[in-house]
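Here it is, the structure in full.
Omission of a single protein chain aside, the complex is shown with its protein chains in their original locations.
Chain IDs A, B and C follow the sequence of writing; residue 1 opens each chain.
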Amino acid sequence: MLVVMRDHATPEEIAHVVDRLHEAGAEAHLSQGEVKTVIGVIGERELIYSLELEGFPGVSEVIRVLKAYKLVSREFQAEDSVIRVGGSQVGGGVLAVMAGPCSIESGEQMHTVARAVKAAGGTFLRGGAYKPRTSPYEFQGMGLEGLKLLREAGDEAGLPVVTELLDVRDADRVAEWADVLQVGARNMQNFMMLQELGRMKRPVLLKRGMSAKLEEVLAAAEYILKGGNRDVILCERGIRTFETYTRNTLDLAGVAALKSLTHLPVIVDPSHATGRRDLIAPMCRAAIATGADGIMVEVHPDPERARCDGPQSLDIPAFAAMMEALRPLAALEGKSL
Amino acid sequence: MLVVMRDHATPEEIAHVVDRLHEAGAEAHLSQGEVKTVIGVIGERELIYSLELEGFPGVSEVIRVLKAYKLVSREFQAEDSVIRVGGSQVGGGVLAVMAGPCSIESGEQMHTVARAVKAAGGTFLRGGAYKPRTSPYEFQGMGLEGLKLLREAGDEAGLPVVTELLDVRDADRVAEWADVLQVGARNMQNFMMLQELGRMKRPVLLKRGMSAKLEEVLAAAEYILKGGNRDVILCERGIRTFETYTRNTLDLAGVAALKSLTHLPVIVDPSHATGRRDLIAPMCRAAIATGADGIMVEVHPDPERARCDGPQSLDIPAFAAMMEALRPLAALEGKSL
Amino acid sequence: MLVVMRDHATPEEIAHVVDRLHEAGAEAHLSQGEVKTVIGVIGERELIYSLELEGFPGVSEVIRVLKAYKLVSREFQAEDSVIRVGGSQVGGGVLAVMAGPCSIESGEQMHTVARAVKAAGGTFLRGGAYKPRTSPYEFQGMGLEGLKLLREAGDEAGLPVVTELLDVRDADRVAEWADVLQVGARNMQNFMMLQELGRMKRPVLLKRGMSAKLEEVLAAAEYILKGGNRDVILCERGIRTFETYTRNTLDLAGVAALKSLTHLPVIVDPSHATGRRDLIAPMCRAAIATGADGIMVEVHPDPERARCDGPQSLDIPAFAAMMEALRPLAALEGKSL
Partner (left out) sequence: MLVVMRDHATPEEIAHVVDRLHEAGAEAHLSQGEVKTVIGVIGERELIYSLELEGFPGVSEVIRVLKAYKLVSREFQAEDSVIRVGGSQVGGGVLAVMAGPCSIESGEQMHTVARAVKAAGGTFLRGGAYKPRTSPYEFQGMGLEGLKLLREAGDEAGLPVVTELLDVRDADRVAEWADVLQVGARNMQNFMMLQELGRMKRPVLLKRGMSAKLEEVLAAAEYILKGGNRDVILCERGIRTFETYTRNTLDLAGVAALKSLTHLPVIVDPSHATGRRDLIAPMCRAAIATGADGIMVEVHPDPERARCDGPQSLDIPAFAAMMEALRPLAALEGKSL
């Protein structure tokens, strides 16, 4: 941590900061220029985090050079993490393709989609049983019954299944039926849920919050790893900006940055990022060219009658055609598909 | 709902949309210009919400004129809601002042603050027992023990107490000890928590999410009212923007807008909005001049040693001085303080 | 400037940075912790600005503690600048009120507004002769003819006039007719215009860019002061965020921050910030309570027929009523109105 003093801070102000540091058990290293004094602070991670010196007299700025995370960093583990689920995997030279409807609506729907996802080369089946909806007047999902339909369809097609955990109280129940537990963007900083998932044995798909900085994504993942669960997959799904043409702004440079900051696999969800069917295929291509470890795509047998996210869902032929077109690109990037 | 067709959409495309509307049970009203056709859609609220026509061939834009909320709107209830808790109230000609430390640290700390808040004219005691922290290496709060200290300090000073509910599983326990349950910015769209609070009898302080639009704030409150709990207080605490000088950007025009859109009381938290001690007093003044129903301020007996948010906390003399200076302003705005 | 090295940067990487600093003529001060090395850099302002060390091997972050401005800072001049124009002034215990239509439309319109602004206690007449419009199909202003109408109306009413300079080539011509030259938000970083204004003798009203950080506002003003013109008034007019209910997000905490960072006067324009007539009065109140030196308000004799910005313009009775209501508030803040 660096404490930058105001221009011409008085010796008393500087001494006051140094005293507080010593009192707390940290070391202080002074670097004094003609107008600026900077105090380097050295100590234990937890100690440094507990020190908030921004409001001290004479202090201009406090800069934290210590990151908010450790276990998820490339410094801690240089080689890529690979998450294996059933016969599928995320990371490590394979392109993961998680596909399925926004919400589970019926057994027939799920079986149709599952077979189509498998046939096209998809590696995970996704589907929402509990839906986070802005308004209480929107469809909230089928719940437990939906989970069972998802499981059956996945089993029949030979695909592991991914679904969102919306309520921490349902963690065990959802884990009973699903292979990968998804934390939605709105729950990325639901720390109680993250802690609970840290204690569980199921892989977690952690979606980036709508206004989460990269460091906050990594700190959220750190909660899960610190709890003992190392199987975390990160997912970029667009951030909220001033642009309204797309539902969110897909941050692919953020994906490239995450790949260098962490050993965890990173996938991309262009459906939620753009909210527009016609942008899904180009953004899947871009994600693969960026080096992402996988894609997550909404597929529905009849998007015009979908109960949720129809406008950003591909129908089955469009999904199959896109997958076909992605093959040579994935090969070029050294990923099997 | 309005469906705006693309320029020169074909009759088939228009008929396709109209058919889908009729199939779903809605009425379609066509308005055709030379190049543009617009289809007005009329039907039940739930029905309209379930229709997503954005991806239909020939459709350019779908505009929802039906709002995502109803019970919280001024149209539904014209007169201001007033929330009464113990001897204090929020809304209705009284300026609510919720003050106290970011986190509860000890009985002595809480008693000192509680007495000082009461003496200066504060009307609620706030304090966090469970703390949402970006990094798992930061202080996470005292938990249940903290709740008890908060209760005792509030009782002794004669102040109702406000505290954050961080885990939906703790709802009953926290409600046992606190008068007002706070939903933090990160949980504003934790819909499971909102539904649980809808079933409870405790007033709720709902903080605006970091990237929540006003309509989303109102839709989140709607979840609680729809569940049966009408005692909701909204709180503006800054939104996340590109500006980094302040921790967030305080949206006071949003407060004025909320006051016209909803009958619920709206308070302002300048501590979290700005993250800077020197901006608290001017932003409290601005909030009152905007017409806010109250303020929420972090006060600590020794901000330099606070375990959380010290840089944005006032010490006791500064809080007392600010309160003194706010009195004539509150009077000018017709609010008792 | 501080150069923060990556954890465990090698001695060679550190030496490489230090060598580059010495080569450029700067001093390097090392502060070495167990895992982190930080290099403090000391030298001339221009030299420091020319050094970009972010991409050097082993460098994690470069932090500029030297600000991008000097002459505009409180450190450089502690007392408030006061700008005097005709009988009016901005700063120094007087609340400046700049009012008038978005665009100049006719002599009659301008005379009507000018008299009304004066009668209500306004101190400057504003009006646009050259209009920046998103689309080339929108009304672009009356140009020189409009300038003359503005001048006449201001002279008749005894009000100095403010107008936007849209084209740097018109600087002399506009300065011939106007008392204060406004730089619009879209031109805040039109550095050629800023340099031209630095050479002129007219006060400048510099509006904050839609996505400008506070430091960038101050650096833009620095261009003008560095050129020799010290009469600069800053104007907050809302920043662009994800919120769409208001046209922009008014950043009043930014105004309070600017008041502490610079000696220049700061005024607030709620018309452009909110884009909504009903929010103008509450935001004028909030601006005054924040400590702003003035307000800028769009007033039109017939907003429903205005050629520009009608929805965010007050009519004359509403303006007069608002001014009346602002008087006791201004008095409370120690400002004459």
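Definition applied: a contact is a pair of C-beta atoms (placed from the backbone, for glycine too) under 8 Å apart; a residue touches a chain by one contact, two chains touch by 3 or more.
Everything numeric in this text was worked out from a predicted model, so none of it was measured.
J.: So one chain is hidden, and I want to know which residue out of A:Ser50, A:Ser211, A:Thr262 or A:Ser313 touches that hidden chain in the complete assembly.
T.: A:Ser211
J.: Residue-wise, where is subunit A in contact with the chain that is not depicted?
T.: Looking at subunit A, the ones touching the missing chain are residues 211, 213-215, 238-239, 241-246, 249-254, 256-257, 260, 270, 273-274, 276, 278-279, 282-283, 285-291, 328-329, 332.
J.: Determine and list the subunit C residues touching the chain excluded from the picture.
T.: 20, 45-46, 49-50, 52-56, 68-70, 132-139, 166-169, 186-187, 189-192, 210-211, 216, 219, 222-223, 226, 240, 275-277, 303-313
J.: At which residues does subunit B meet the chain that is not included here?
T.: Where subunit B meets the chain not shown: residues 2, 4, 7-8, 29, 31, 33-34, 36, 38, 40, 42, 60-61, 63, 65-66, 75, 240-242, 244.
One rule holds for everything that comes next: only the chains that are shown with their structure count from here on.
J.: Please compute the C-alpha centroid of subunit B, do the same for subunit C, then give the distance between them in whole Å.
T.: Centres of subunit B and subunit C (C-alpha means) sit 31 Å apart.
J.: As a quick test, compute the distance in whole Å between the mean CA positions of subunit A and subunit B.
T.: Going by mean C-alpha positions, subunit A sits 26 Å from subunit B.
J.: Between subunit A and subunit C, what distance separates the C-alpha centroids? Give it in angstrom.
T.: Taking the average C-alpha coordinate of subunit A and of subunit C, the gap between them is 38 Å.
J.: List, in ascending order, every residue of subunit B touching at least 2 other chains.
T.: Touching at least two other chains: 211, 276.
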